[in-house]
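Every protein chain of the complex appears in place save one, which is left out.
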């Protein structure tokens, strides 16, 4: 089989680095170019020291980008939409890992991003990049917009419950605990180790932009509200979402299991994790490091109609590069797990 | 002024150690005895290495306990109630740091502890140990039951809002992020460093016993529900509670400020932390290490009627030994801050 | 190609778990049995939660062990030598990951282990398990004893210098910084998270048993002394060895480079890491997580004849399971990198 020629626009950040690592080991891919203005001409391991001795690739400038079969965009938010028409000339297929094309509703974009979209007419050309929700559309898609990490974690935890309409759609409270890599590789006063280490920081108690994605994807006809907060903890990779939802009718564990099994029973990258004993009874992000899994667990509150849903991912994998590769596999007709076999570590 | 003679029953654990440290530097206290069966006869620094060169005190057995002015009980939960009548013979005043006498309602105890109380007739003799709520009762109290750490954090964050009845009393969702010292010094498979470090562990998504204390203390005539979850993170000391409450009517920041100022404006150990910029805009437990402060902050969700309340403490200080000493100062007629002046560190 | 039938004796510990993970993804291996007395009959993911959904394997008892092509021993130190004759009946080839057969000198064993070896006549039947030093012997070996993690890190850093006799053989000072997984999965008071987290603990300032392996492997005719200390830090995986050696004659960077290139230029799992700028100028264990690399760097002290050698590994990979698999590949005639391609992560 001839290999697919891919390039990465914006390859010096954390997401670009992870994508590059995955693509280097993908059996059906040839990486043509990786761009970085800051490191133009330097070997890629200057930005990604884990790739020493893995490749001879060097960064080039975006202006040197050539045509290829498929282009991954790992540019900062706001950059992809500015140049999207040029990128479309370079490659027939595009997977954008930024937030620029995740929403298909202009009004929703404006409400959560506080500004007008540069090129709203393209919003509907992109398939929202969670394969578990949009696998069929992906098979024939030309453009995919990879989902936000917090959105992915939350949506995958809640989607079956919303779809089956067993919870009140507007009472959901979610808190995500996130690591420092979510903020990217740009350093600032808040990311300085003596300030950031040991923190439990309510960096976004309200108003997180990823909520817009949740509202879009969890809409099954009932008005959806997601009361969302994000807290930074002393961790580099990983997201854990604790979602508190309220059941319309009394349900038992087996009823909830059934719903999750119905939706996720055949999913290659979702595991329902709920054990009676042991240390790891519910999902934990550290076990998912470098894997593409989203683990989902739950617990019914014995004193009320609350159901607690716990979901976890590696934000740079299922929350970014891994999920983008999963989408790539689907749209390319490969086995969905190709290049994503790493199962995670223990202890870690 | 002659010093108050105090003893500590059960002084080899983390709470006992912190109490011992604080009492050693209290100007009006003389420590008579500290008990430990396991370390009977050994110097106290065998359990508390930070106290090397601070004292010549040795542990003695509980059976050797003599009369004193005031007795602190730092025994494991369930032990204090078994021997409370003997302890009452040893000291006229008792401060119990266990969970045994926190609830004054037998039914509530049975619901959350799953068993009958050994000596329910004494439940009403103990004042619940949060000074900000029960200061006046403490002045003349003989028996005080120090509050749970998660309960203290949550109650101090929510008390003004419940008292002023501006939120729906039964819609509150709370998630606490806790450190490993909450579990005490008994090691187990789950506290083994390779398993516990780096974790984000939903150790108690529902059913936490401290909820009973919240229900008791936040009751202002409306039916209270607290949807509570607890998550362990990679931290030793500290609790951060993120509470999601829902406003009955639209309110602005200044309205919320006013309520908190009304209730806490003169409180020596509560600070309202809410800043427009900087790294530490909301409360963070790491800044409170070794201090007795409870920091409280809040944010109104611009997209809904949700108010997010963020409260933080050092679980071994305001959540245990510090709060017990604060109560001791009040019942002894001392300045409430005596021995509790340490302001916390930065960076840390 | 028909697959090699392997079994693991003692598969519930950290080393056994990592070996199991690697073998599950090895294209030429079929895992027959994995033993654990404690978890007999349970699925392997009970001990290794990262292996959920990866395999249906269950633990069996050691007494049920059947014949196989090759047997990996991941038993606690001291157990392999007790039963080695029985294990030899089960499999023609054995790779032992314990310390039992690492030394080929009985006197050295007794000096460092403080007791007599149970079956000294077998010591010379085992090839010491660092492929970079013993590759040729491994090709025809029946028995391999995998090297200690601290020994591997130190030996790989120093081997070229000792071999080329450019340093005083008896003046070397080494300090390793190690993570908590080195201690295995048995919990104790010292591994309790509140005590172990944040520690910088001189757990073995002198007398570490791995020194015996260094003395054996660095012996090129000059009397060798390794002044070795081990310090635990707040890390789960990883070893960093800082070795201070003293040059017989003045040398420059290029001279040292040449020596390392001569010895390691073709090694698939060794990288010389020494950069002029950037964050990662010398080896760091965190970049090696889940990889089988040993990174080695160095710096010449401008004020003296000291050369500082810095070497790093993942203790569960190149320091245990990864190195054992590398040896397995060599003795089986496979490409040495098979199943060991994972390059490590960044950021992490």
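Chains here go by letter, A, B and C, matching the order in which they are written, and residues are numbered from 1 within each.
Everything below uses one rule, namely that contacts are C-beta pairs under 8 Å (C-beta built on N, C-alpha and C of every residue); 3 or more make two chains touch, one makes a residue touch a chain.
Just so it is clear, the structure is predicted and the values come from calculations on it, not from any experiment.
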| item | value |
| --- | --- |
| Listed residues A:52, A:134, A:177 or A:196, member touching the removed chain | A:196 |
| Residue among C:93, C:177 or C:210 that touches the chain left out of view | C:177 |
| Absent chain, residues of subunit A that touch it | 14, 179-181, 185, 187-189, 191-194, 196-198, 234, 236 |
| Touch residues of subunit B, complete complex, unshown partner | 14, 17-18, 21, 24-25, 46, 48-54, 181, 185, 236-237, 271, 273, 278-280, 287, 289-291, 341-348 |
| Touch list for subunit C against the chain that is not drawn | 171, 173, 175, 177, 189-190, 194-195, 198-202, 205-207, 211, 225, 227, 229, 231, 233-235, 238, 240, 242, 244, 279, 281-286, 297, 299-304, 306, 308, 310, 312, 347-348 |
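The rule we apply is simple: only the chains that are shown with their structure count from here on.
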| item | value |
| --- | --- |
| Most central chain, Cα average position | A |
| Taking each chain's C-alpha mean as its centre, the one farthest from subunit B | C |
| Gap in Å, rounded to a whole number, between the CA centres of subunit C and subunit B | 46 |
| Separation of mean Cα positions, subunit B and subunit A [Å, integer] | 39 |
| Distance from subunit C to subunit A - Cα centre to Cα centre, in angstrom | 36 |
| Where subunit B touches two or more other chains at once, by residue number | 189, 194, 198, 234 |
